[in-house]
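Starting off with a structure, shown below.
One protein chain is absent from this view; the other protein chains keep their places.
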Amino acid sequence: MIPALQSYRQANPAQRRDTTRIMTRVCWALVPGTALMALWFGPGVVTNGLLLILLCVLFEAGALLLRQRSIRHGLNDGSIVLAAWLLALCLPPAVPMFVLVIGAAATTLLGKHVYGGLGQNPFNPAMVGYAVLLISFPQNTTQWIEPQWLGGWFNPDTWERVWSQITASSGVTSAWDAVTQATPLDQFRTATHAASSATTSASGMSGMSGMSGMSGVSGVSGVSGVNGSNTGIGIGSATSIAWISLSAAWLAGGLYLLFVGLIRWHLPVAMLAAATTTYIVYTVWMPDITLPLPWVLFYGGLIFGAFFIATDPVTAPSSRSARLWYGAGIGILCVVLRVHSNYPEGVAFAVLLMNACAPLLDRVCVRDQPQ
Amino acid sequence: MKGGLALSRPANSTIDDQIHTLPLQATYYLPAVSYSRAVLHSQYEPGQSVLRGESIAQGVIAPTSGTLRAQVNHAWPHPSHLEVPTWELEADGLDTALPLAPLAQNVTTQDKLSRLTMAGVQGLGGAGFSTAKKIERVLQHTERTLIINAVECEPGVECDRMLMQSHASSVIEACHALVEWIQPTQTLFAIEDDKQSAIDALTSDKTHQQNPVLTWVTLPAVYPSGAESLLVQRLTGLHLAPNQRAADAGVLCVNVGTVMAIYNALNGNAAIDRLISVSTQDLMHTTTLSVRFGTPLNAVLKFAASQHTGLAEALRLNPTAVQVGGPLSGFSRPIDNAPILAGCNALLIGPSHQSQPPSACIRCAECATVCPANLLPQELYTAARSDDHDVLKHYRLDACVLCGCCDVVCPAHIPLTQWFRFAKGSVAEQAQNEADAALARTRSEQHAARVEQRALEKAVADEQRRSAAAAAKHAKADIQAALARVKRKKPSA
Amino acid sequence: MSDWLLIVISAVFVNNFVLVQFLGLCPFMGVSNRVANALGLGIATTFVLTLAALLSHLLHTYILVPLDVQYLRIIGFIFIIAVVVQFTELVMRRHSPLLHQVLGLYLPLITTNCAVLGVALLTTQQQNTLFSALLQGFGAAVGFTLVLILFAAIRMRLDKADVPKPFQGAAIAFITAGILSLAFMGFAGVT
Partner (left out) sequence: MTWLALTSLLLLCLAIGYGFARLGNSQSSEETLIERINDCLPQTQCAQCHFPGCRPYAEAIADGRAGINQCPPGGDATIHALSELLGVEALPLDKQFGVSKPPLVALIDEAVCIGCTLCIPPCPVDAIVGSGKLMHTVIAEDCTGCELCIAPCPVDCISLVPATAEITQWRPAAPEQRS
């Protein structure tokens, strides 16, 4: 860069960044949410994160080695660390090691390197990894424990589970003894299913429920299809406070990114607006849905998805109007999937579906209006 | 204008507010290359003496009087770093000018245009397009607009500002003369608001106040508001179609230096010199020189160093490389005796810095936010890498003015502008091949049709000849039979 | 009205022919290198599929069932599809020779396209009225076209990606189709 422009770069901090700095800034924005999650759900969250990052870096190094690319240059742009961290936040605390390994492999290899490395993958790597895990290991990816403030840290059982995760021993496989109540979203979904008494809930997949999608506590224990004890999901119950505070933390991180100029407002705003309007349409169309509107935004991974997953520049369209359509698409699909599909939280699938539409949107929304 | 970069010089940088004229050089180098890079030929013999202002070939004017040497391959200030056939002109020191009578006002337009061509007036804004051709196209339109482009938006290029500041009255006169000639319905004088000293000098001029024919347009100092296609679309609201020049739409957008060159040419002195700003790479010191075309680069820099201590220090530190052109649109070259030409508006002493090795594009669209032509550089970049001309056309590569803003903001340090230069070259090359193929095809079809026609005619002619021969043979036989009968009837005869 | 919409929505998204039921994969992989070709084939398939669904339903209810010769339905359906495809080819040759030129190879392929036969068999099996069979056929075709165009746009971008040697060409296309069907599994269970 010509020194004459150093003065320009000093004058405009937004222009001072490069790819590494962008990725590290986004990781900083993730810290508050992750810390809060660790406080609510115990050390398992931290081990998830660290192990996944380690595994993803190993897979990335291996892939770069195979392609005779410089590992240092490839690794120091930090994109794989970010993807691993995002995936870790979607998984329940202290999942078994094999889930982490397969998740890391899917994210790094299938999500990114099979397409030729950074910038060329059409699908968001973290979401590819998460979708693979979700569909292959429904049990492990949806069994969340009940959020207790600092509870997890002093409960010997959590430490034992964490230890079994790290040593990859499959000792502790019995279901959690403290299986707790349905997640707000899970309750919300079963309510709608019960209301419309459709036959599908009897289909094979229905026993498995409560895909947390970065949130939600699984209440319906496994295949038995018996509803967990629902100690109420009303406002003020332990679960709702946990998830609202988490979404608030994600919102704080997201606003920081917006303020620093790393992401543009088009996408999150379009997504949240579309989600709200679709939800309102649903309340009109299916009056039996009871969850009050503001909580729809705060429960589940909508805010987390809007600010951290959907705004991944590589897989999102790059022209302004295309981003608005892309955000709106994710918002609508997310609510539709929440109401109808087997997985109460559809952010992962909504993002993957709209990633598929991004190249077409880019081609269609060409900015050809004159100055 | 959307996008663009608000570039500013370093706070404590100094600008030498005096124009230094370069003394006469011993030899001048005149490249025999036209605007479209075709090799030129001249009817002048080596060793023939020429006067100052004499046109050696189309667009090549002798900067001083002297003897013309034979063409020789010589360095040329162009990104290709190729050597081109160049005439060497040995100055005889007398600097006698070719007598050119000033043209009266009522002379026909054709005489004025031929005078501009003979005086070698070219665009000084950087493109170097022949001004006479440009004016000729504009004059074909009844509804004409004149834009005088004094928007010098690239930091480190100060020659227009110095010209307006020190020759305000002649600039106004030149503008009035051009308005008189072109008779535009609207005249806009576009200038940046950070050139207040120049604006004051011009507006306080008496002739302007008596008949204010120019309307002032002050633009915020954002690079690259001076690019012709962007400035025209911005001031006239006209949307130029791909590859359509402003002149074809009746808008004459001309650099203020070129306006002076037109005025001088019409008054009898050829366009043989221009103002150049020489500064250091970090733009701390800048000075302005008046240089004749063909002056070797090293002479210019040596003279600039002699006039300014800051530049002398910079030249001492890096004596080998210089950047020709502004900080963003310039290219680096070694310091040698390559000649200064009309298109060169600035020199930056020191090599242009290489940014870090590029990493992968993460499609963050920062470049799209700063692109002044409202394009999607990230899509153009992917298409340029795979040389896909349909997609390049789809995302309007031709609207790209190669300003370099996207390079500045790219977090992956990708040399986007160089990719777009390569893409434009490859698109132009294919267009040329297709044109040649179309020409060859029509000619070969005509050739085939003619050969076929010729064969047909020949066949018909043969047919007639054969039947005629047969008829002739038949007739001869009848005559002999008749003679034989006659002989038998009169044996004694 | 809303259950019509439901039929089409479920045919397009929930049990999408290509990505959920994995029918019609050969034209899906074959013609998805350019968006223009994909659109062309999509329109042609929509035309063929809707017509085939209609005719096969008529054949089934008014000829096969009364004559109690259901076992002839495979032959009958294939015959109808071949007729419809041949008819489409002639119409396309007459009206847009350019599109016909591009799709020349793939148009007869629609005859053997299992999605078309699949629609014919499925609609006649589920005892629904003529109109719902038509809707089902149309929904299936729209689903096929939508996914085909999205996939073509992705592949146009993948052509420019620096994909490792062993994955280039069809391999990366299959992987991408796999991830796409992974995404479509999100619709599983939508009533």
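Order of writing sets the labels: A, B and C. Residues in every chain begin at 1.
Everything below uses one rule, namely that contacts are C-beta pairs under 8 Å (C-beta built on N, C-alpha and C of every residue); 3 or more make two chains touch, one makes a residue touch a chain.
If you're wondering where the values come from, they're calculated on a predicted model, not measured in any experiment.
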item	value
Candidate in contact with the missing chain, chosen from C:Gly24, C:Gly40, C:Gly76 or C:Gly143	C:Gly76
Sole contact to the chain not displayed, among B:Val33, B:Ile199 or B:Val300	B:Val33
Contact with the hidden chain (one of B:Val72, B:Leu317, B:Ala440 or B:Ala469)	B:Ala440
Contacts of subunit B with the absent chain, listed as residue ranges	33, 36-39, 76, 78-80, 82, 84, 357-359, 384-385, 415, 418-419, 421-422, 424-426, 428-430, 433, 436-441, 443-444, 446-448
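Here, only the chains that are shown with their structure count from here on.
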item	value
Computed distance of Cα centres, subunit B from subunit A, in Å	55
Separation of mean Cα positions, subunit C and subunit A [Å, integer]	33
Set of subunit A residues in contact with two or more other chains	117, 120, 363
Shared interface positions of subunit B, touching two or more other chains	none
Footprint of subunit B on subunit A - complex, ascending	1-9, 11-12, 15, 17-19, 21-22, 73, 77, 79, 117-120, 313-314, 316, 318-319, 362-363, 366-371
Subunit C contact footprint on subunit B (complex, rising order)	382-383, 385-386, 388
Contact set on subunit C toward subunit B in their complex	157, 159-160
